[in-house]
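With one protein chain held back, the other chains of the complex are shown just where they sit.
The chains carry the letters A, B and C, assigned in the order they are written, with residues numbered from 1 in each.
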Amino acid sequence: MILKMNRGRVFIYPASGTGAWEAAIVNTFSQGDRVLMFETGHFATLWRAIAEKFGLVVDFVAGDWRHGIDPATVEAKLTEDAQHQIKGVVCVHNETSTGVTSRIGEVRRAMDAAKHPALLIVDVISSLASMDYRKDEWGVDVTVAGSQKGLMLPPGMSFNAVSEKALSASKTAGLPRAYWSWQEMLEPNKSGFFPYTPATNLLFGLREAISMLVYEDGLDNVFRRHHRHGEATRCAVRAWGLELLCLEPTEYSNSLTAVLMPEGFDETEFRRFVLGNFNLSLGAGLGKLKGRVFRIGHLGDFNDLMLCATLCGIEMGLDSFGVPIRKAGVSAAMAYLSGKQTDEVNASVNLQAS
Amino acid sequence: MILKMNRGRVFIYPASGTGAWEAAIVNTFSQGDRVLMFETGHFATLWRAIAEKFGLVVDFVAGDWRHGIDPATVEAKLTEDAQHQIKGVVCVHNETSTGVTSRIGEVRRAMDAAKHPALLIVDVISSLASMDYRKDEWGVDVTVAGSQKGLMLPPGMSFNAVSEKALSASKTAGLPRAYWSWQEMLEPNKSGFFPYTPATNLLFGLREAISMLVYEDGLDNVFRRHHRHGEATRCAVRAWGLELLCLEPTEYSNSLTAVLMPEGFDETEFRRFVLGNFNLSLGAGLGKLKGRVFRIGHLGDFNDLMLCATLCGIEMGLDSFGVPIRKAGVSAAMAYLSGKQTDEVNASVNLQAS
Amino acid sequence: MILKMNRGRVFIYPASGTGAWEAAIVNTFSQGDRVLMFETGHFATLWRAIAEKFGLVVDFVAGDWRHGIDPATVEAKLTEDAQHQIKGVVCVHNETSTGVTSRIGEVRRAMDAAKHPALLIVDVISSLASMDYRKDEWGVDVTVAGSQKGLMLPPGMSFNAVSEKALSASKTAGLPRAYWSWQEMLEPNKSGFFPYTPATNLLFGLREAISMLVYEDGLDNVFRRHHRHGEATRCAVRAWGLELLCLEPTEYSNSLTAVLMPEGFDETEFRRFVLGNFNLSLGAGLGKLKGRVFRIGHLGDFNDLMLCATLCGIEMGLDSFGVPIRKAGVSAAMAYLSGKQTDEVNASVNLQAS
Partner (left out) sequence: MILKMNRGRVFIYPASGTGAWEAAIVNTFSQGDRVLMFETGHFATLWRAIAEKFGLVVDFVAGDWRHGIDPATVEAKLTEDAQHQIKGVVCVHNETSTGVTSRIGEVRRAMDAAKHPALLIVDVISSLASMDYRKDEWGVDVTVAGSQKGLMLPPGMSFNAVSEKALSASKTAGLPRAYWSWQEMLEPNKSGFFPYTPATNLLFGLREAISMLVYEDGLDNVFRRHHRHGEATRCAVRAWGLELLCLEPTEYSNSLTAVLMPEGFDETEFRRFVLGNFNLSLGAGLGKLKGRVFRIGHLGDFNDLMLCATLCGIEMGLDSFGVPIRKAGVSAAMAYLSGKQTDEVNASVNLQAS
């Protein structure tokens, strides 16, 4: 329901999200298959490494880690592939390392425009239940999800939501598999069982999480809340005079925001400082961004005042750490949250975003 | 240990703090005894009512609910009482309804100056483990405490910490008592038992609370932390342009801060608004202060960012509710917490405090 | 609902059951009032001491701790009291120290037969929600209950369920009171508040306990279950060849069973032995019964196999401790629980009960 999916099957793994990445690959492809992947950030890069370990030939479209997937590139690449050698288009919806989302709906339209039959495989690990995602409408064949972000559970459970088309593909896919095999799951799942011991406690938690998200809050309200918190965070970043990593407003993540540290300041030291002084744990710069970016999470069970506390900790931390900022971020966020942005803040938004 | 007490006994009741008030009275006095009490706020007034229900003759020194006990009055009243008819001086250390503390050390000195033998009885329900309290040094005979504030436990357990002098007095005190009787507790307590079923779960919690406060944090650090949070809160209130209820800086409470609503605004409506919009529960105006004062708690397991979140909620709430404030409270608190008060903020402090 | 009560009020105290005893007395009587109490065991004796501390004149009907209240004595005493000097008939429904219940319905009929207006006050601390109790049908004026037995909660909350007649009496009752005062509770209770901080966490637990007892299980099923466990326990005791303390089958308690240790064996040592060897905590002999009786609890959240485990621990314990028993108690209990008592077991029942 959270995936806006009415068809297909969901397979549940006692595993981290990385396991569900692997599952998506080993169930659908054979050694030597070509797949299209995109360098949108650290996690996309890690996933590509897995694909290559299993012998796939990855066409890895280079990126600057500040933009999402370019749908035009997808269309061009697929149109060029007249013989349909590309078997899969493999995307990360929300790059946890960058705070940049990819427009999956447009990727789908690009695939349709190219009339290409490749499977569309999408990681929604850090967007599920935080940002709108439409599995069926967007024709996603395998959606990869995890327990520990928008579902508000401990880590240790992950998912493959699978279309009929992907399920068919899995019958002939040649990669060896046992733990991750969808086919092995089908029969026991029918009667509510699993082929091996599931992460029982997390299943109970899942029931509660779905109840909270779908029945108590309503998914649209959850998405609105995360949009609100994403916007307020971006207001704060701009008001501090710092730079958002994400360069394209239509690709802003509402789960997390990555912020560039000004030259001469190391994010690792800064995060240690903030943790020590305010008991606030910020996300590290990952991969290429190590040392240059810190990340602010605003997903899951989160409200306005928790966001305010987070931004206060960052504002005091930046200032005390010696980073030259305007101490106006918290005020800007509060103005946005109260629905009363001052002209000054709007002005600075325009400047930053232009 | 938290009471800075090396002598005497502590009696533990499965009861709220109100029960421990009653216990302090019924164990030490007889019908018709005269006691000196002080109108420092709502809780002092409630305690007086209990004393009167048990037939004590209360000399209730009037107050404006914005100051603590005046030690000079204590000295005058006791000096006047040459025949020592006054049997007890009964004080609230930290008035939860007003955010005003009384200077118990000075009250003691006033009693000594008057060479008066009355028992000194003090309620520390909302100051224990938040503000420095020195049972032995101040010669307090009965200290009344509870579980649910500085000790960070659920309500349902309360205490009488009793001096040898008070224990002696209890042998001849004439008021009827059973549940509250110290004498009945003495024997079973010796072997670790109670004369009736104790609130077992809270006793386990008490052990953990003492471990956290005394061994993990250190009491002096706990007091410093609460002082810091009290000061930051007061900075915010002044920067908003609002008025602190407490008029005497040496009597500021570090557990909570009471703030006067400007004329024309009702605190009940305001608190409901803040609760609905920010899931933030503020303290009500109690007794005489109903409708005119709201209270900000900053005691127990609390840190800088929790305080920031609280103040953000109040600042956005006041603004959205239409109260004319300067939206500078959160900034002022952050400046204080970062150890970098701007001149402007200091200036406003001076204006307000003068 | 659990009290089978449709009229009157329930007052909730943050206090142990002992506090609710005191509350029942101080709200209904004046100094010098005469009350009828019954020496049914240790707790009845303790309650009487409270009454005397508050200056009541207690007519304490002697007993052997092996029988409940004799309704004929009640009738005789009240008939004799033509001038209605006796203001209260104060009973313990289920004596936790003896495993003997009193037939409150018959006590009521005795009072009616004597046409006596005394208040009927009953302690149901260890019978509530374990054995059938009919407040309205039996015309009980004050029912005293606690949280930590049949309600399956931690200790620290207790109750007075009060009839209109008792509420009227409280308006003129002369004993001093504050914490326990019903009159002080009436006004705040109307709007869901209390005159002082309630034991909040236990109130949440109470809601859950009521939901379990009334809606999930159904009270009649709960009573049947406890009857079943009481009977099974008594089968075991008889099969061991030991003696039940309770001499009258119509007065057997279904909450707990007290068992006489054979001459020459000390229950304190035995209980320590069982605790050390089987991690099983049995009830001590209390008051007069110290050293002579151990008690088996079978109330609250308890099922057949928990009872079996208990009885296995006792059977192994008795045997290893050297008490000469027939090792047939667990078998007898299992036979009863399976609905297949053997003739032999029935025979021993008949012998014991005759």
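As a convention for this text, a residue touches a chain if its C-beta (ideal position, glycine included) is under 8 Å from a C-beta of that chain, and two chains touch if they have at least 3 such contacts.
Since this is a predicted model, take the numbers as computed values, not measurements.
Asker: Indicate each shown chain that the hidden chain touches within the full complex.
Answerer: The undisplayed chain, in the complete complex, is in contact with A, C.
Asker: Touching the hidden chain in the complete assembly: which of C:Ala113, C:Leu280 or C:Val323 does that?
Answerer: From the options C:Ala113, C:Leu280 or C:Val323, the contact with the absent chain belongs to C:Leu280.
Asker: For chain C, which residues lie in contact with the unshown chain of the complex?
Answerer: 277-280, 303-306, 308-310, 312-313, 315-316, 319-320, 327, 330-331, 334, 337-340
Asker: List every residue of chain A that touches the chain not included in the displayed model.
Answerer: 13-19, 22, 49-50, 53-55, 146, 148, 154-157, 175-179, 181, 195-202
To be clear about the criterion, only the chains that are shown with their structure count from here on.
Asker: Give me the chains shared as neighbours by chain B and chain C.
Answerer: Common contact partners of chain B and chain C, which must touch each of the two, are absent.
Asker: Report the chain whose mean Cα position is at the greatest distance from that of chain A.
Answerer: Greatest centre separation from chain A goes to chain C.
Asker: Between chain B and chain C, what's the gap in Å when you average each chain's C-alpha atoms?
Answerer: The computed centroid separation for chain B versus chain C comes out at 40 Å.
Asker: Taking each chain's centre as the mean position of its Cα atoms, how many Å separate chain A from chain C?
Answerer: So the centroids are 60 Å from each other.
Asker: Send over the residues of chain C in touch with two or more other chains.
Answerer: Not one residue in chain C touches at least two other chains.
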